[in-house]
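All protein chains of the complex are present and in place, except for one that has been dropped.
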Amino acid sequence: MTGLDFRPVFARLPFLLGGVGVTVLIAGLAFVFGLLLAVGLAVVRFENQGGWRRLSRSYSTALTNTPQLSQIFAVFYCLPLMGLMVSPFLSVVIGMTLNAAAYLADILGAGMARVPPVYHEVALTLGLNRRQTYLRVILPYAGRTMFPALANHFQIMILGSAMASIFGVEDLTGRAYDIGSTTFRILEVMLVTGGLYAVLSFALTGVFALCRRTMERIV
Amino acid sequence: MIAFSHYDIALLLQAMGRTVELSLGGGLLGIAGAILLTALRLSDLRYMFPLRMLAVLYVQTIRRIPFIVTLYIVFFCAGMMGVDVSATVVAIGSIGLIAAAYLCEILHGGVKTVPVEQVEAALVLNLPLWARWRYVIGPQALSAIVPPAVGYLVLFIKDTALASQIGVVELSQAGVILSNRGLPSVQVFCVVLLLYFAISYPLTCLSRLLEKRIAVH
């Protein structure tokens, strides 16, 4: 053994960096679809209709109390048994979407509960129907107040998307492991990869701070 | 239902025990580490400055690296430094590392919620250090610390699933072994998910209960 040698890793840096795009794509897709699903779940909860509400709550409880890895495994192995042939990439995105929806619904729900009653009254006075009230008043308000929590969850999803590597997806971690298994320099490649994730995460923090400031200026 | 042999069930239960061991060990290690890190961050001794900066850097950075990457790094680092430890110990250590960072944020934030005037008043009263913490800062900070901390412990239980990737036979790995043994995937994964739920849900309830209790006060 000759100690640490980063050269083989740096020689493959472009390939590794390409994985950053895949990582962001996985987390981004799962976040967007998860958010759409979460809006539905949160609205159901907010409308307070006995059985449906309990179902929506149970969904979040079930998925936030089990590991995302096992959930993706379940999607990966069980969907094909139901006749749905999906690629590993899609399996991971679906698994992460279902998982994200559970957390995001909790976040949105908390945000909707904080909408001041006067907003509802104003919406009523303006003659907005239910759909308009949600789209123009409640959801924007909830989204804005919960922006830090939503942004934070996106960061968590970026980290969580590393699990995609276990299913053969060539994301940042998957590519790192590929490089590790061909150059045998796994510690070196993992150190570089950890650094890349940290840089990505700090950059996203900056982007979100900028978004937030812009949002506050507009509103 | 399925024909789980009694060895299959034994494997699942053993693996569940391993998951609990990882969560508990990692959680306790994390609490110890978090107290140490928070003490560092709160200390106002001048010569501690570099260590304080390191603590902040550590807390800020490790939370931005996927757990699976941290796990690999610790695993291979331990090996290269000649430390001959089992994968289970590596996994507990890695969970401890990230748990320390997350819990430190909560601890640090919790202590900061105590109004400065109160700490100053305690100083004026000439209370010794332990009494300041025992009677003034501790009880108030605890209410801001305990519920989210318990919530985070649930998060670490779920992170233990990744220990399968360095060869620890924990709950999710047991599911893969059973599935490879030819048992039907759907049932196996349902059982695995249910067992995780059985470990994690009571803690979630506890966290919620504590939150309500404290809100009442």
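Letters are used for the chains, namely A and B, taken in the order the chains are written, and counting of residues starts over at 1 for each.
In the analysis below, a contact is a pair of C-beta atoms (placed from the backbone, for glycine too) under 8 Å apart; a residue touches a chain by one contact, two chains touch by 3 or more.
We adopt the following convention: contacts and distances are computed from a predicted model.
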Undisplayed chain, where the name is taken from the UniProt record, one of "SigE family RNA polymerase sigma factor", "Pyruvate dehydrogenase E1 component subunit alpha", "Arginine ABC transporter substrate-binding protein" or "3-oxoacyl-[acyl-carrier-protein] reductase": "Arginine ABC transporter substrate-binding protein"
Omitted-chain contact residue, chosen from B:Leu57, B:Met80, B:Leu125 or B:Leu194: B:Met80
Hidden partner chain, touching residue among A:Pro80, A:Pro148 or A:Gly206: A:Pro80
Touch with the omitted chain, as defined above, among B:Lys112, B:Arg134, B:Arg181 or B:Arg208: B:Arg181
Interface with the unshown chain - residue positions in subunit B: 5, 7, 10-11, 14, 46-51, 54, 75-82, 84, 87, 167, 169, 176-177, 179-182
Where the unshown chain meets subunit A, residue by residue: 1-4, 77, 80, 85, 87-88, 166-168, 177-178, 180-181, 184-187
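In this section, only the chains that are shown with their structure count from here on.
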Centroid spacing, where centroids are CA-atom means, of subunit A and subunit B in whole angstrom: 21
Subunit A-touching residues of subunit B, taken from the complex the two chains share: 61, 64-70, 72-73, 76-77, 80, 154, 157-162, 164-165, 171-172, 175-176, 179, 185-186, 189-190, 192-193, 196-197, 200-201, 204
Subunit A to subunit B touching residues, read off their complex: 1, 3-4, 61-62, 64-71, 73-74, 77-78, 81, 155, 159-163, 165-166, 173, 176, 186-187, 190-191, 193-194, 197-198, 200-202
